[in-house]
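This is the structure I have questions about; it appears just below.
One protein chain is absent from this view; the other protein chains keep their places.
Entry: subunit A
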Amino acid sequence: MKALCWHGKNDVRYDTVPDPTIEDARDAIVNVSSCAICGSDMHLYDHFIPAMKSGDVLGHEFMGEVMEVGSETRNLKVGDRIVVPFTITCGECEQCRRGNFSVCERSNRNRALADAAFGHAGAGLFGYSHLTGGYAGGQAEYVRVPFADHTHIKVPDTLTDEQVLFLGDIFPTGWQAVVQCDIQPTDTVAIWGAGPVGQFCVRSAIMLGAEQIIMIDNVPERLAMARAGGAITINFDDESVLERLNELTRGKGPEKCIDAVGLEAHATRSLDSVYDRVKQAVMLESDRAHVLREMIYVCRPAGVISIPGVYGGLVDKMPIGALMNKGLTVRTGQTHVKRWADDLLARIDDGQIDPSFVITHSMGLDQGPDMYKTFREKQDGCIKVVLKP
């Protein structure tokens, strides 16, 4: 089959690789109809996530038709149309029973490696390094889905791929980021990063009734899309984030702050960004933490910091004094996709939102290597790429 494979920093190739097969009774093989390039794939592309191997199949946002099932995959049958959550979940362990699906205790088959890196392992993820199980990803013609009897979202034929594909990651990721802020009708929510997850944070905050939503970025068309969704925007190239946030909140600061950027913050004119760039270049720091520092600084005391953006390793110069003295609550984690998927699917089906608004590029899978570059460089107005195998 054809697949997009990682071969090193900035080196993604359209390769021919062996077809997947059923290996466990709870497996299914999915014939992929649509997949997407996620912002967090850029961290792999730029090689900031460790434990990648040359030839790894990329991709964790995908959907398609079930073409084969294992003997114990009883609630799926050949022909079912499913979206596959990026977090692989058994549905039976203690964490899954609590709804903490992204820290499933059984799905990461490289637990020892992840335990060594993080203390205790999280769930297995598709196409996201050997730290998260080393599972082949979904930017491919076919994918083996482990624990498929639980790791799926059945979707009706009445909705298009473009409407439901993002149930596997970015829509529930934006939703969870906002939900874990416990939105109140008086809340100001500040969101850093107008990429796809940031866009879904804006829509989620609107749907959950936040009074004021502020998007911080410097890419004009992304800010325009955020404004279309109901956000006030701050272009950090043009104005001071701190001053503008204070102006919009009567000097108190936003009580809910969301980092939808992660480890590759691109603030170009701040001293700490230069510092992070240099330290990252000489491998003294793995993640650039400008957004985290700024959020902690501007957040209203007793506020909430929500972090859906992906971080992979170590940061330094964290303003722990401000975090502690302001009594901030930090909530973070990979997304518990299965916890939100049914509710969000119902809202899409009900017409409350059409997630396809975020798609700017739709191509064949063979165009994937070029689209990684286009997305990486934010060329051609690229915000979200959907690929068709």
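We take it that contacts are C-beta pairs under 8 Å (C-beta built on N, C-alpha and C of every residue); 3 or more make two chains touch, one makes a residue touch a chain; residues count from 1.
Criterion: contacts and distances are computed from a predicted model.
Visitor: Just by its UniProt name, which of "Cyclase dehydrase", "RNA polymerase sigma factor", "Polyamine ABC transporter permease" or "Ion-translocating oxidoreductase complex subunit D" is the chain not shown in this complex?
Guide: "Cyclase dehydrase"
Visitor: Based on the whole complex, identify which of A:E94, A:D115, A:E243 or A:D354 touches the chain you can't see.
Guide: A:D354
Visitor: Can you work out which residue in A:H60, A:R81 or A:R203 touches the chain that's missing from view?
Guide: Per the contact definition at the top, the residue touching the missing chain is A:R203.
Visitor: Out of A:D80, A:D149, A:D169 or A:E255, which is the one that touches the chain we can't see?
Guide: A:E255
Visitor: Which residues does subunit A use to touch the chain missing from this display?
Guide: Spelled out for subunit A, the touching residues are 2-3, 5-18, 20-21, 23-24, 45-46, 53-57, 98-99, 106-107, 109, 127, 130, 134-137, 144, 146, 179-180, 182-186, 188, 199, 203-204, 206-212, 220-222, 224-225, 227-230, 248-250, 255, 277, 281-282, 302-304, 327, 329, 331, 339, 343, 347, 351-358, 360, 366-367, 369-370, 372-373, 376-381, 383.
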